[in-house]
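Note that this complex is displayed minus one protein chain, with the remaining chains in position.
Chain naming follows the written order as A and B, and within any one chain the residues start at number 1.
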Amino acid sequence: MTRAGGWLVVVAALTLPLWLQSPYHLHVAIMAGIFAVLAMSLNLLLGYTGQLSLGHAAFFGIGAYTSALLTLKLEWSFWPALAAAISLAGAAGFLIGRLALKLRGAYFVLVTISFAGVISLVSINWIELTNGPLGLPGVPAPQLGPWSLRAKTAYYYLVLAAVALSYVVCRRLVRSRFGRALVALRENEPLAESVGVDVTHYLVLAAVVSAGMAGLGGSLYAHYTRFVSPEVFLFTYTVTMVIMVVAGGKGTLAGPLVGAVLFTVLPEALRAAASWQWQMLAYGVLLILLVFFLPRGIVPRLVASFPARR
Amino acid sequence: MAELLQHLLNGLVLGGTYALLGIGLTLIFGLMNVVNFAHGEFYTLGAYLAFAALALAGLDFFVALAAAIVAGAAVGWLCEITLLRPLRNESIDTTMLVMIGVWIAMQNAELLVWGGVAKSIPHPFPTAPLVLGPVAIAPLRLFVLVLAAGLIAASWLLIQKTKLGRAMRATFQDRDTAALMGVGIGRIHAATFAFGSGLAAAAGALLGPVFLVYPSMGDLASLKAFSVVILGGLGNLPGATLGGLLLGIAEELGAGYISSGYRDAVGFVIIILVLLFRPSGLFARQERIA
Partner (left out) sequence: MNRRSIVLLALVLVALGALTVPGESQAPIKIGVIEPLSGPVAASGNYVRMGAEIARDWLNAKGGIGGRKIDLLIEDNKSDPKEAASAAEKLIVRDKVPAIMGAWGSSMTLAAMPKLEEYGVPMVVETSSAASITKRGNPWIFRISPPSEMEALGLAQYVDKLGVKRVDFLAVNTDWGRGSITAFGDMLKKKGAAVGVAEFMEQSATDMNAQITKIKATGGDTLFLTTAVEQITLVMKQAQEQRLTRKIVTTGGSSSPTQLIKQAGAAAEGSYHIVFFMPWFPESMPDGKLAKAFVDEWAKRGHPFEGLTEGFRGHDGIATIAEAIRVAGKDDPKAVQEALWKVSLMGVNGPIKFEKDGPAGKESGQSKPSIFVVQIRDGKVALPDFLAKK
């Protein structure tokens, strides 16, 4: 994308609450932002290491529950709870990363699904900790010093900051030696190993950062919707993230952002456009069509159409 | 002791259908390398077709089953040639995404057509259970077990003994050589997907009368099928069969002796353990190259 285009997007994002007056639209923007963080986190694994984690909702959920429980039961303030959420999710990512030492491809996929499945069942059945299916209502809104961030506009900027931070982290990683090693891993693992790339180390690092970022998304989600229940571990959340990354363009920096915005706005647009019987059917058909015409995703196609000027 | 035997018997019946689902998916996922999230939807399709044939058209049970299998295979074949073939050179994630779309579209189409109310499929068997010593089994379930075993055996025969089966195995072992030897790659892919989908539909048609038929019944089935594929090793038919039986029995025992709330966790934990210690599956002969 051209530099001017990039700056235009940034300015638009910064001034969004000014020209999007309706709180409903702001709500959609906030959800899009949260999912952008999630999509970027999944992209690190999926797009850059080539490993498909289909249990990503587990990290999202761990982040959400950690943040919610610490602020509700132990009355922590939002910021340390957020840090704890990121850390715990990251730790879970470490576990998965170590597992990946032995497994690749289809096997890794299934371990991640199973992991998410087990965590989901724990959240439903370990009532004393998570309140089980009744969930945790009344999660407090974050405070920044004397100001409450409960209002939509304020929360939007919080989410925007998280999106920007995640983007910068991803970009730094991808453009560093770490990123190059990841690409080597993805393209040809035995070769990468033979030239001394410490495959293990990089996979684990990718998993930790990816999981921690998903935990960030989870915490943001918990404090916005102010209700956390085992449904956060639902497979549909993972599927949504996957759709956003792959349709947006995996392995690109902008892809997950585009995917997140598109696939947050789309269901809401369908809500307005179609009566409830047709919404999800239309969603499925549109997805098929999108993949069919843009198999590499949206961003790669855009990049191909607008080659950068030298 | 009686309780244990009952659990084992229940697990066997369930496992037979898991095996059917697993065999179909191990071919599609293991050989074609397609992450087929819509596999459970073919299962659901089979069940709804059996419902239509039995409850609406009043056909014979066996005819209904055959119709379900044929329809499942036909829709699968259609899927392959319209959606998967053009995307064959794309990455695994792209084909996965398209199958996610198919999954969402099929499930919601079924919701639209049949409504959300669960349907019950009438069957000709008596409801009084057969008592075999300390255990009891409903005649319908016995029938399901026998038929599942028959279909599994037929699948083995097809893959091992027929020309089509040989062509399939050749294609997936080494596509280019197979092509050089005159195998129509496109046809084989379509046939494999159709075959796998037909088996899933068969599982649905068999289990439909045992349980109930509703649009989201395929979601759990998909997940179980993936577990079975992993247990048995990708592309490994005998492995998928044994894996299916094992999963059914393990679930029953886990739910019976550990905790019913964590029943599905048993499957997950098994997968994790298997993958940690025997990554190529319990029954695979070669070690998978990382």
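We adopt the following convention: a residue touches a chain if its C-beta (ideal position, glycine included) is under 8 Å from a C-beta of that chain, and two chains touch if they have at least 3 such contacts.
Every value quoted in this text rests on a predicted model; they were computed, and no experiment measured them.
Contact with the chain not shown here comes from a single listed residue; of B:120, B:160 or B:173, that residue is B:120. Per the touch definition above, the residue from B:26, B:44, B:95 or B:108 contacting the chain not shown is B:108. When the whole complex is considered, the residue among A:13, A:83, A:124 or A:184 that touches the unshown chain is A:124. Only one residue from B:41, B:80, B:93 or B:219 touches the chain missing from this view: B:219.
As for the chain not pictured, it touches chain B at residues 3, 6-7, 10, 14, 108, 111, 115-118, 120, 127, 129, 136-138, 141, 207, 211-212, 214-217, 219-220, 251-256, 260-261, 263-264. By the touch rule set out above, chain A reaches the unshown chain at residues 22-24, 27-28, 31, 124-125, 127, 132-135, 137-138, 225-227, 229, 231, 234, 236, 268, 271-272, 275-277, 279-280.
Everything below uses one rule, namely that only the chains that are shown with their structure count from here on.
Chain B has its Cα centroid 32 Å from the Cα centroid of chain A. Of all residues in chain A, only 46, 52, 99, 102-104, 106-107, 109-111, 113-115, 117-118, 121, 124-125, 189, 235, 239, 242-243, 246-247, 250, 277-278, 280-281, 283-285, 287-288, 290-292, 295-296 touch chain B in the complex they form. Interface of chain B with chain A (complex): residues 29-30, 35, 37, 83, 86-87, 90, 92-94, 96-98, 100-109, 111-112, 219, 223, 226-227, 230, 234, 259, 261-262, 264-265, 267-269, 271-272, 275-276, 279, 288, 290.
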